[in-house]
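These notes are about the structure you will find just below.
What you see is the complex with one protein chain gone and the rest in place.
What follows is subunit A.
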Amino acid sequence: MSDPDRLSLHVPEPAVRPGGEPDFSNVKIPKAGSVPRPEIDVAPEAIRDLAYSIIRVLNRDGEAVGPWAGLLSDDELLAGLRHMMMLRAFDARMVMTQRQGKTSFYMQHLGEEAVSCAFRKALNKGDMNFPTYRQAGLLIADEYPMVEMMNQIFSNESDPLRGRQLPIMYSSKEHGFFTISGNLATQYVQAVGWAMASAIKNDTKIAAAWIGDGSTAESDFHSALVFASTYKAPVILNIVNNQWAISTFQGIARGGSGTFAARGLGFGIPALRVDGNDYLAVYAVAKWAAERARRNLGPTLIEYVTYRVGAHSTSDDPSAYRPKTESEAWPLGDPVLRLKKHLILRGAWSEERHTQAEAEIVDAVIQAQKQAEGHGTLHAGGKPSVRDIFEGVYAEMPPHIRRQRQKAGY
């Protein structure tokens, strides 16, 4: 103990830094199937322990076990596997195009594919996501065309956002995907507002808010919880805890609360923690939360425990702040390999079919890329017009912007 008369500042530190041996012994992993599945109208105070546990369905052997299992058919699981593999292949190609200078920037999902891919299947057409920059699985799993995503990434003549937005900051109302912002956490409280509107209009649609572990520190996160709690908004409040906010480990944003899910408890919001690398668990918990929202029972907070295997973005080099082998030591495994193993065990899949599917998916991504590149890339070929800079600031262009557009020669 230190001198009781003298204060000292506590600054949390991650367990290991570069050069050290990766150590996740502090991540307590309950056995798959061990966490109970409460009724959806359960009182939040009765399930406080779910905010400190981890709901898991797939065990080490690839079996689906426990009360959260049994919700998805073979075909649905095969589709889920395909979506995750597509997202992974898509990411790999796009990281390469960034290195080739065809786009300025990219952010990949490696290791986190299950979260957005499985979640999308728990929503209905018409529901609205308010995503961050690492939920492209919401689009892929909703069959949004890859070529459209690439047109946006390449800022080419077919870019649906006319070159205005950073790569990967998609927008698609049709696919329930609110326009991504480059700043953080703003969307979280907006999702609550969208859900409140649906309730005001006695609609049946629900909203989903997305945020990363680091951004939960922003005031908008806390505002979202207050509003969701007060108005019992039909919203699912998702926190993707991938352990790292650029170089900052999750302990800096989490502080002394133990888990991010526990943030919901003080607001009386049911809060669950789930294995984010387990497609079946993600789907089951998302479905539970969606049911609650649809039955007018109010918000649910979900923390997805996962790991950002890749860099934060193409501008980042994680070897500067965490051990290079840390991702291999991550105890919740690889979401693609875990679902693959489960499907093989179910007799619905095989190594041969997997290898074949991988090749087909890579081929489909390359075909989409060829098509998109035909419309140009950031520095070559077709591009959005300079005119597009000035359009869309307002519904009707005010005279001063018109004058500036003319001055620019357009």
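A few points about this structure:
Keep this in mind: a contact is a pair of C-beta atoms (placed from the backbone, for glycine too) under 8 Å apart; a residue touches a chain by one contact, two chains touch by 3 or more; residues count from 1.
Here, contacts and distances are computed from a predicted model.
Hidden chain, UniProt protein name from the list "Glutathione transport system permease protein GsiD", "3-methyl-2-oxobutanoate dehydrogenase (2-methylpropanoyl-transferring)", "ABC transporter ATP-binding protein" or "NADH-quinone oxidoreductase subunit F": "3-methyl-2-oxobutanoate dehydrogenase (2-methylpropanoyl-transferring)". Contact with the omitted chain, checked across A:215, A:327 or A:369, is made by A:215. Only one residue in the set A:19, A:182 or A:256 touches the chain that does not appear here, and it is A:182.
Even with one chain removed from view, subunit A keeps its contact list with that chain: residues 8-9, 11, 13, 17, 104-105, 155, 159, 163-167, 169, 181-185, 214-215, 217-220, 245-248, 252-253, 255, 315-316, 320-321, 378, 383-384, 386, 388-390, 393, 400-401, 404-405, 408.
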